[in-house]
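For reference, the structure I am asking about is given below.
Only a single protein chain was left out; the remaining protein chains are all shown in position.
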Amino acid sequence: MKLPDEGQQLRIYIGENDSHKGKPLYEAIVLKAREINLAGATVIRGIMGFGANSRIHTKKILRLSQDLPIVIDIVDTSENIEKLMPFLNETVKEGLITRKEVKIIKYLHNNK
Amino acid sequence: MKLPDEGQQLRIYIGENDSHKGKPLYEAIVLKAREINLAGATVIRGIMGFGANSRIHTKKILRLSQDLPIVIDIVDTSENIEKLMPFLNETVKEGLITRKEVKIIKYLHNNK
Partner (left out) sequence: MKLPDEGQQLRIYIGENDSHKGKPLYEAIVLKAREINLAGATVIRGIMGFGANSRIHTKKILRLSQDLPIVIDIVDTSENIEKLMPFLNETVKEGLITRKEVKIIKYLHNNK
(Lines give C-alpha, C1' and ligand atoms only; values in the text may rest on other atoms or scores of the structure.)
Protein backbone atom coordinates (compact mmCIF):
# COMPACT_ATOMS: atom_id res chain seq x y z
CA MET A 1 0.00 0.00 0.00
CA LYS A 2 1.29 3.39 -0.94
CA LEU A 3 0.15 6.79 0.14
CA PRO A 4 0.70 9.94 -1.93
CA ASP A 5 2.67 12.90 -0.60
CA GLU A 6 -0.34 14.99 0.25
CA GLY A 7 -2.66 13.60 2.87
CA GLN A 8 -4.99 14.64 5.61
CA GLN A 9 -4.99 14.15 9.33
CA LEU A 10 -8.40 13.53 10.83
CA ARG A 11 -8.72 14.10 14.53
CA ILE A 12 -11.70 12.98 16.59
CA TYR A 13 -12.13 14.20 20.16
CA ILE A 14 -14.64 12.14 22.14
CA GLY A 15 -15.04 10.77 25.65
CA GLU A 16 -13.90 7.43 26.97
CA ASN A 17 -17.42 6.54 28.05
CA ASP A 18 -19.05 7.30 24.71
CA SER A 19 -20.34 4.06 23.29
CA HIS A 20 -21.81 2.59 20.14
CA LYS A 21 -23.82 -0.62 20.19
CA GLY A 22 -22.44 -1.62 23.54
CA LYS A 23 -18.77 -1.13 22.81
CA PRO A 24 -16.59 1.93 23.32
CA LEU A 25 -17.11 4.42 20.51
CA TYR A 26 -13.36 4.80 19.97
CA GLU A 27 -13.09 1.06 19.41
CA ALA A 28 -16.02 1.13 16.97
CA ILE A 29 -14.35 3.94 15.03
CA VAL A 30 -11.01 2.13 14.83
CA LEU A 31 -12.66 -1.10 13.69
CA LYS A 32 -14.61 0.81 11.05
CA ALA A 33 -11.46 2.57 9.85
CA ARG A 34 -9.81 -0.77 9.49
CA GLU A 35 -12.80 -2.36 7.80
CA ILE A 36 -12.72 0.28 5.07
CA ASN A 37 -8.94 -0.14 4.78
CA LEU A 38 -7.74 3.22 6.00
CA ALA A 39 -3.98 3.39 6.40
CA GLY A 40 -4.02 3.55 10.19
CA ALA A 41 -5.53 4.91 13.35
CA THR A 42 -4.13 5.76 16.75
CA VAL A 43 -6.17 6.18 19.92
CA ILE A 44 -4.78 8.34 22.71
CA ARG A 45 -6.30 8.75 26.17
CA GLY A 46 -5.89 12.12 27.83
CA ILE A 47 -5.48 12.66 31.55
CA MET A 48 -7.81 15.65 31.82
CA GLY A 49 -10.08 17.71 29.65
CA PHE A 50 -13.39 19.23 28.88
CA GLY A 51 -15.26 19.95 25.70
CA ALA A 52 -18.16 18.93 23.57
CA ASN A 53 -18.07 15.49 25.04
CA SER A 54 -17.83 16.48 28.65
CA ARG A 55 -19.16 19.99 29.00
CA ILE A 56 -20.65 20.63 32.37
CA HIS A 57 -22.97 23.53 32.92
CA THR A 58 -22.76 23.88 36.64
CA LYS A 59 -19.83 25.09 38.67
CA LYS A 60 -18.82 21.60 39.64
CA ILE A 61 -15.21 20.59 39.47
CA LEU A 62 -13.92 19.11 36.25
CA ARG A 63 -14.45 15.43 35.92
CA LEU A 64 -10.90 14.27 36.33
CA SER A 65 -11.01 10.55 36.78
CA GLN A 66 -14.02 9.55 34.76
CA ASP A 67 -14.94 9.96 31.13
CA LEU A 68 -11.39 10.89 30.22
CA PRO A 69 -10.86 12.51 26.84
CA ILE A 70 -10.01 10.31 23.89
CA VAL A 71 -8.26 11.55 20.76
CA ILE A 72 -8.26 9.45 17.60
CA ASP A 73 -5.70 10.30 14.95
CA ILE A 74 -6.18 9.03 11.41
CA VAL A 75 -3.90 9.86 8.47
CA ASP A 76 -4.81 8.96 4.91
CA THR A 77 -5.75 10.58 1.63
CA SER A 78 -8.58 13.11 1.70
CA GLU A 79 -10.59 10.73 -0.49
CA ASN A 80 -10.21 7.79 1.89
CA ILE A 81 -10.95 9.87 4.97
CA GLU A 82 -14.16 10.98 3.28
CA LYS A 83 -15.31 7.36 3.39
CA LEU A 84 -15.26 7.37 7.19
CA MET A 85 -17.36 10.53 7.55
CA PRO A 86 -20.83 8.94 7.24
CA PHE A 87 -20.00 6.56 10.09
CA LEU A 88 -18.75 9.44 12.23
CA ASN A 89 -21.80 11.54 11.45
CA GLU A 90 -23.96 8.69 12.59
CA THR A 91 -22.08 7.69 15.73
CA VAL A 92 -20.40 10.78 17.20
CA LYS A 93 -23.18 12.45 19.19
CA GLU A 94 -20.90 14.70 21.19
CA GLY A 95 -17.42 15.61 20.17
CA LEU A 96 -15.18 17.59 17.94
CA ILE A 97 -13.81 16.50 14.58
CA THR A 98 -11.04 18.37 12.77
CA ARG A 99 -9.17 17.84 9.52
CA LYS A 100 -5.94 19.33 8.34
CA GLU A 101 -3.52 18.87 5.49
CA VAL A 102 -0.28 17.00 6.15
CA LYS A 103 2.65 15.99 4.03
CA ILE A 104 3.18 12.26 4.16
CA ILE A 105 6.89 11.59 4.13
CA LYS A 106 6.99 7.88 4.58
CA TYR A 107 4.56 5.03 4.87
CA LEU A 108 5.94 1.56 5.10
CA HIS A 109 4.83 -1.78 6.30
CA ASN A 110 6.32 -5.20 6.12
CA ASN A 111 4.51 -7.66 3.92
CA LYS A 112 4.40 -10.42 6.45
CA MET B 1 -22.48 26.58 20.91
CA LYS B 2 -21.42 26.50 17.31
CA LEU B 3 -17.97 26.71 15.84
CA PRO B 4 -17.28 27.96 12.32
CA ASP B 5 -15.57 25.78 9.73
CA GLU B 6 -12.19 27.42 10.07
CA GLY B 7 -10.52 27.12 13.43
CA GLN B 8 -7.15 26.88 15.05
CA GLN B 9 -5.44 24.23 17.06
CA LEU B 10 -3.33 25.55 19.90
CA ARG B 11 -0.76 23.19 21.29
CA ILE B 12 1.12 23.78 24.53
CA TYR B 13 4.12 21.62 25.45
CA ILE B 14 5.06 21.88 29.11
CA GLY B 15 6.29 19.60 31.89
CA GLU B 16 4.19 17.67 34.37
CA ASN B 17 5.95 19.36 37.29
CA ASP B 18 5.42 22.91 36.07
CA SER B 19 3.13 24.65 38.49
CA HIS B 20 1.14 27.83 38.90
CA LYS B 21 0.04 29.06 42.32
CA GLY B 22 0.50 25.65 43.87
CA LYS B 23 -1.38 23.61 41.32
CA PRO B 24 -0.14 21.84 38.18
CA LEU B 25 0.22 24.35 35.35
CA TYR B 26 -1.69 22.10 32.94
CA GLU B 27 -4.62 22.10 35.33
CA ALA B 28 -4.47 25.90 35.67
CA ILE B 29 -4.49 26.26 31.88
CA VAL B 30 -7.48 23.94 31.44
CA LEU B 31 -9.43 25.73 34.16
CA LYS B 32 -8.64 29.08 32.56
CA ALA B 33 -9.68 27.81 29.13
CA ARG B 34 -12.98 26.71 30.61
CA GLU B 35 -13.45 29.94 32.55
CA ILE B 36 -13.21 31.95 29.33
CA ASN B 37 -15.56 29.47 27.60
CA LEU B 38 -13.23 27.94 25.06
CA ALA B 39 -14.77 25.01 23.21
CA GLY B 40 -12.56 22.36 24.79
CA ALA B 41 -9.14 21.27 25.97
CA THR B 42 -7.41 17.92 26.13
CA VAL B 43 -4.37 17.14 28.27
CA ILE B 44 -2.08 14.29 27.22
CA ARG B 45 0.87 12.96 29.21
CA GLY B 46 3.83 11.69 27.25
CA ILE B 47 6.04 8.80 28.29
CA MET B 48 9.35 10.42 27.37
CA GLY B 49 10.63 13.67 26.03
CA PHE B 50 12.92 16.63 26.22
CA GLY B 51 12.55 20.23 25.23
CA ALA B 52 12.17 23.73 26.49
CA ASN B 53 10.60 22.43 29.64
CA SER B 54 13.11 19.73 30.38
CA ARG B 55 16.33 20.57 28.60
CA ILE B 56 19.35 19.26 30.39
CA HIS B 57 22.77 20.61 29.63
CA THR B 58 24.94 17.83 30.95
CA LYS B 59 25.41 14.40 29.49
CA LYS B 60 23.10 12.81 32.01
CA ILE B 61 20.49 10.38 30.84
CA LEU B 62 17.12 11.73 29.88
CA ARG B 63 14.73 12.15 32.71
CA LEU B 64 12.39 9.30 31.97
CA SER B 65 10.20 8.86 34.98
CA GLN B 66 9.94 12.37 36.32
CA ASP B 67 8.70 15.61 34.87
CA LEU B 68 7.06 13.81 31.99
CA PRO B 69 6.02 15.91 29.02
CA ILE B 70 2.50 17.28 28.92
CA VAL B 71 0.73 18.33 25.73
CA ILE B 72 -2.41 20.44 25.88
CA ASP B 73 -4.58 20.58 22.78
CA ILE B 74 -7.13 23.32 22.38
CA VAL B 75 -9.32 23.85 19.31
CA ASP B 76 -11.44 26.96 18.84
CA THR B 77 -11.69 30.04 16.66
CA SER B 78 -8.54 32.10 16.26
CA GLU B 79 -10.33 34.95 18.05
CA ASN B 80 -11.18 32.83 21.09
CA ILE B 81 -7.73 31.29 21.29
CA GLU B 82 -6.31 34.81 21.34
CA LYS B 83 -8.09 35.36 24.66
CA LEU B 84 -6.03 32.63 26.30
CA MET B 85 -2.67 34.03 25.18
CA PRO B 86 -2.17 36.61 27.96
CA PHE B 87 -2.62 33.88 30.57
CA LEU B 88 -0.14 31.62 28.77
CA ASN B 89 2.37 34.45 28.40
CA GLU B 90 2.17 35.00 32.12
CA THR B 91 2.28 31.39 33.30
CA VAL B 92 4.31 29.34 30.82
CA LYS B 93 7.92 29.97 31.87
CA GLU B 94 9.38 27.08 29.96
CA GLY B 95 7.68 25.40 27.07
CA LEU B 96 6.67 25.52 23.48
CA ILE B 97 3.42 26.86 22.09
CA THR B 98 2.30 26.30 18.52
CA ARG B 99 -0.77 27.24 16.52
CA LYS B 100 -2.05 25.88 13.27
CA GLU B 101 -5.12 26.16 11.10
CA VAL B 102 -7.62 23.31 11.15
CA LYS B 103 -10.94 22.68 9.49
CA ILE B 104 -13.64 22.01 12.03
CA ILE B 105 -15.97 19.40 10.65
CA LYS B 106 -18.24 18.80 13.57
CA TYR B 107 -18.76 20.16 17.02
CA LEU B 108 -21.65 18.85 19.02
CA HIS B 109 -22.67 18.60 22.57
CA ASN B 110 -25.84 17.51 24.25
CA ASN B 111 -27.75 20.25 26.01
CA LYS B 112 -28.20 18.35 29.21
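Points worth noting:
Per-chain numbering from 1; labels A and B assigned in written order.
Here is the rule we go by: contacts are C-beta pairs under 8 Å (C-beta built on N, C-alpha and C of every residue); 3 or more make two chains touch, one makes a residue touch a chain.
Values in this document were obtained by computation on a predicted structure and should not be read as measured data.
Across B:Leu25, B:Val71 or B:Ile105, the single residue that touches the chain missing here is B:Val71. What chain A contributes to its contact with the hidden chain is residues 3, 7, 9, 26-27, 30-31, 33-34, 39-45, 73, 75, 100-110, 112. Counting over the whole complex, chain B has residues 11, 13, 44, 46-53, 55, 57, 62, 69, 71, 85, 88-89, 92-100 touching the chain that is not drawn.
Following the convention adopted for this analysis, only the chains that are shown with their structure count from here on.
Once the centre of each chain is set as its mean CA position, chain A and chain B turn out to be 19 Å apart.
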